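Complex shown without one protein chain; remaining protein chains in place.
Each chain gets a letter, A and B, in the order it is written, and its residues are counted from 1.
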Amino acid sequence: MDKLHQKTLTELQAVLRNGDCSARELAEHFLQRIESHNRLNAFISVDTERALAQAERADEALKSGTGSPLTGIPIAHKDIFCTDGLLTTCGSKILNNFVAPYDATVVSRLNTAGMVTLGKTNMDEFAMGSSNETSHYGPVSNPWNTTRVPGGSSGGSATAVAAGLTPVATGTDTGGSIRQPAAFTGITGVKPSYGRISRYGMIAFASSLDQAGPMTRCAEDAALMLDVMCGFDELDSTSLQQDSTQFCAQLEKSVKGLKIGLPKSFFSEGLDAEVGDIIDSAIKTFKKMGCTIIDVTLPSSELAVPCYYVLAPAEASSNLSRFDGVRFGHRAEKYDDLVDMYQKSRSEGFGDEVKRRIMIGTYALSSGYYDAYYSKAQKLRRLISNDFNRAFEQCDLILGPTTPSVAFEKNAKTDDPVEMYLNDIYTIPANLAGLPAMSLPAGFDPKGLPIGLHLVAPYLEEGRMLNAAHQFQLNTDFHRTFPEEFIE
Amino acid sequence: MAINNNDVQKIAQLARLELNDEQATKFSSELASILQLVEQMKTCDTESIAPMTHPFDAALRLREDAVTEKNLRDKFQSIAPATQDGLYLVPKVID
Partner (left out) sequence: MNSAKNNTPGWEVVIGLEVHTQLKTASKIFSGASTAFGSEPNTQACAVDLGLPGVLPVANLEAVRMAVKFGLAIDANINRTNVFARKNYFYPDLPKGYQISQMELPIVGEGSLAINTEKGEKIIGITRAHLEEDAGKSLHEDFHGMTGIDLNRAGTPLLEIVSEPDMRSSAEAVAYLRKLYSLVTYLEICDGNMQEGSFRCDANVSVRPVGQKELGTRTESKNINSFRFVERAIEYEIERQIDLIEDGGTVVQETRLYDPDKHETRSMRSKEEAHDYRYFPDPDLPPMLLEESFIDGVRGTLPELPEAKYTRFIESYNLSVEDAAQLTVSRPIADYYEQVVEATQPSTNASTNTATQADAKLAANWIIGELFAALNNDDLTIEQSPVTAVQLAGLLDRVKDNTLSGKTAKQVFAALWHQEGEVDAIIESKGLKQIIDVGAIETIVDDVLARCTEQVQQYKSGNEKVFGFLVGQVMQASKGKANPGQVNQLLKKKLN
């Protein structure tokens, strides 16, 4: 019999509805686990009182039968989402005193659905990082091997779900920040199509790339979450005017005849052999399930990383100008004049990775360089997007590894930003093209570290992608494997 | 792409960041290697390609002109570093 923290959302729903456990007991169970495993450093803040009050309201709703499918289920939010009355740091010192005065749309949708917020998870500062080592609040450990990184930037959410500190967490993905940590920690993470989930209240990194998504134990849970998280929001001008999504309803379709494309460039040099082997066996599983495997090409994607490292920092350099110590956040204690106050507050408040990206972005937009960098990158972005359109004329889904390697040791790549950036080589193209993509557990390397399988779908075809992942999970049990050390 | 400490300090000034010499040196070598990565874009011909700013072809949605916000000054200013008489305070601005 699985313990509460090993259960999927569907299983927890049954537990709550059968009355085997109250929402309050469920919240207490997870709060207690967060406490006892706090050496993982997955959380930046936990509000026990608030969580228990929410849980009690959920219990009332469940009793009176007014609850929704997610009522009473605990959740943790990446600390990038504004939560009214709760500290919201975005992993940065510059927001170490920022109690958000409003809720992000994602948070209020999930609150309305009756979910219980346990706390806010650790993350790379302003979501800039692939290892969670840029957080001002310290690195997060990977529950499969605590000397290793959980990936980033949604590393706290990934570890929290993987170690059973919460059944589900929110994340955000600008260049792979949901999928890469999901791969490193053996969980399921989905980045929906750009525009599916409101960005209102989600602290912006790169506005044209950022997209929120769920981090869960399985594809079915992700579908359940997405049905609530997705939806039009009049507060976000990039929010899609979509009908309400019904991804759960699309999960029981056969994948027989589904055409899966393998982009050559995702299997070339730079890919670790152990990862390649596991992905090969996953491909075999899909074949067994009746899928057709074909080769596709995404030639321009080879330049996705350089393209991304112009566009994302350019947008970020502008998005992060509002952190100036005037209306909120950190203000330096001593300064000579206005300019000095700006410079000191920002220099004290931002970490090195954030500064690097602000500098790169400022440079790329500055006069004389705009055309060679920013404009060039936007043109390349279109070529990358066109490649996907062409590929999807031949196939229904694209499959590959989520990352070139398994989770690496802490401090292994902190000295070389470019090497760190190359971690996201497979995930970045989907952000540039705005396409839905996900990572799901595909197996383990010989050391027992999880390996992620990456799926990319055509625009707005999350249903197809989630169904393929769900069917794969019906035929495998990698997603049910739990890190030994944290079962108790 | 060569980038010296002077360039780095100019960018830092534009971005309102303060760097000491040691940091400037470190940043200039890091920025140089990032720019080297970025320069790979040059290998791709983008002649006659339209820039792509947004991930999908959407048109701007416009909202009706209605006042929907109420005064939340106290709440907003409770998280401000310095205020007086409802104003945000900053070091003297000289025009």
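To be clear about the criterion, a residue touches a chain if its C-beta (ideal position, glycine included) is under 8 Å from a C-beta of that chain, and two chains touch if they have at least 3 such contacts.
This is a predicted model, so every value here is computed, not measured.
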Residue among A:96, A:250, A:318 or A:481 that touches the chain left out of view: A:318
Residue touching the undisplayed chain, where the options are A:179, A:199 or A:470: A:199
Full-complex contact with the absent chain, from A:236, A:274, A:348 or A:445: A:236
Subunit B, residues in touch with the chain not shown (by the definition above): 14, 16, 53-54, 58-69, 71-73, 76-77, 82, 84-95
Absent chain, residues of subunit A that touch it: 81-82, 88, 90, 95, 98, 100-102, 104, 199-204, 206-208, 234-238, 314-315, 317-318, 320-324, 326-328, 338, 342, 362, 365-367, 370, 374
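Note that only the chains that are shown with their structure count from here on.
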Euclidean distance of C-alpha centroids - subunit A vs subunit B, Å: 23
Subunit B-touching residues of subunit A, taken from the complex the two chains share: 97-99, 101, 193-195, 208-209, 234, 237-238, 240-241, 300, 303, 305-307, 309-310, 317, 321, 324-331, 335, 337-344, 346-347, 350, 355-356, 358-360, 362-364, 366, 373, 375-383, 385, 416-418, 421, 432-434, 459
Touch list for subunit B against partner subunit A, complex: 8, 11-12, 14-19, 27, 30-31, 33-44, 46, 49-56, 58, 60-61, 63, 72, 75-76, 78-82, 88, 90-93
